[in-house]
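Only one protein chain is missing from this complex, and each of the others stays in its spot.
Lettered A and B in written order, each chain numbered from 1.
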Amino acid sequence: MNILSMLWKNLWGGNRTMLFPARPTVSKGYRGLVKFDPELCSGCAICKFRCTARAIEFKAAKGEFTWSYDPGQCTFCGRCVEGCAEHALKEGHTEHALSQESAPPPIYLHSGELKHAYTVKRKTTVKPAVKPDASPAVGAPAPNPATGGTQ
Amino acid sequence: MNLWNKLMCYSRRHSPWLFHMNSGSCNGCDIELVASLTPRYDAEQLGVRLEGSPRHADILCITGPVTHNAVKAIHTVYDQVLGPKAVVAIGSCPATTNVFIDSRTLDGPLNKHIPVDVFVPGCPPRPDAIIQGVAKAAEILAARGNNPPSTELSIAAISAAEAPADNSPLVRIQEVQS
Partner (left out) sequence: MNWIHGLVTPLARLLIFPGLLFAVPAAWFFLWVERKAVALMQGRVGPPFMQPFFDFIKLLGKSTPPRSGVGGLLMRAWPLIAVSAAAGAVGLLPVLPSSGGFEGDLILLLALLELPSMCIIAAGFSSRSIFGEIGSAREAVLSVAYNVVFLLAIVSIAASQHTFRLESLAALPASPMRWLGVLALLVCLPAKLHLNPFSLPNAEQEIYSGPMVEYAGPELAMWELSHGLEWVAATGLVATLAAPYITLWWLAALVFVGLMFAIVLALSTLASATARLAIDTTVRFYWQCTLIFAVLAVSSALFMRLRS
């Protein structure tokens, strides 16, 4: 008789349905659409290498780069965001360009409709070259930041 | 008769019957599709019924990147769905083959084979997103009426469609999926 009491409770306890078109709010750690902040991006392209579905494309040009993302291709794994955060930490920054918003992607009617691209001008991160010291007694000349560091 | 047409349009919008087909998916999207019939999301409030036969359905919901084995089955089932019909590609696999891009076991995204009306992205999409997609497909279906969708089919699909009209029973699905 358990089932009958369950049915009775369901009948008088009201339904638990969300009436269309209401949608439930997503949970805290929900991995949704990838959000890109052009101000913070350093153009390292780690996200493109880490992307499992090739949803992120990166094209480098002279002095600028194009970063594009197709939510229809994306599998929402979050590897791009992790890579961006790791790289930013290694470089000493506290903020990174990629994050995942807690919004599921919208439905669309034509293939490729959701793909969007940003063209970002490269920031100059290379310090200008410094003349080495004239005195040879200092020992080995200090490595020149202009030529010694890696890009 | 304008009244009859209006009634037919309204009925088509409010009575979308689905047939669900899996063309090689990981089953994540299939699980979310049947989750949309559960009490929390309740697709039946829109009149949605999950039917057992393609001949009964209006809307064909396809999951999965299209594997080679499934191509013929997709053509067969699409031809078996009658009258005004719509296709919903559920998940990002049928839209773009997602993580399986360039795999040699696949045969391209779904709209290479049949015309797709609504894409529901997500991996897997939430049940409420699937219901939104089905509602949009029902609207498209109602507006389409009896005019078949304009298609840009690939050559392979056209030659497959020109094969003798498929009235044979559904045994073929069983063969391909086993």
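Assume contacts are C-beta pairs under 8 Å (C-beta built on N, C-alpha and C of every residue); 3 or more make two chains touch, one makes a residue touch a chain.
Predicted model, so just to flag it, every value in this text is computed and none were measured.
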I need the residue numbers on chain B that touch the omitted chain, in ascending order.
7-8, 10-12, 14-15, 17, 38-39, 42, 44-45, 47, 49-53, 55-56, 58, 80, 82-84, 146, 165, 167, 169-171, 173-174
For chain A, residues touching the missing partner are 3-4, 7, 10-11, 13, 15-17, 19
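Quick note on the criterion: only the chains that are shown with their structure count from here on.
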Can you name the residues of chain A that touch chain B in the complex?
15-21, 23-24, 26, 52-54, 70-76, 104-109, 111, 113-114
Provide the residue numbers of chain B that touch chain A in the complex, in ascending order.
39-42, 45-46, 92, 95-96, 98-99, 101, 109, 111, 116-123, 125-126, 128-129, 131-133, 135-136
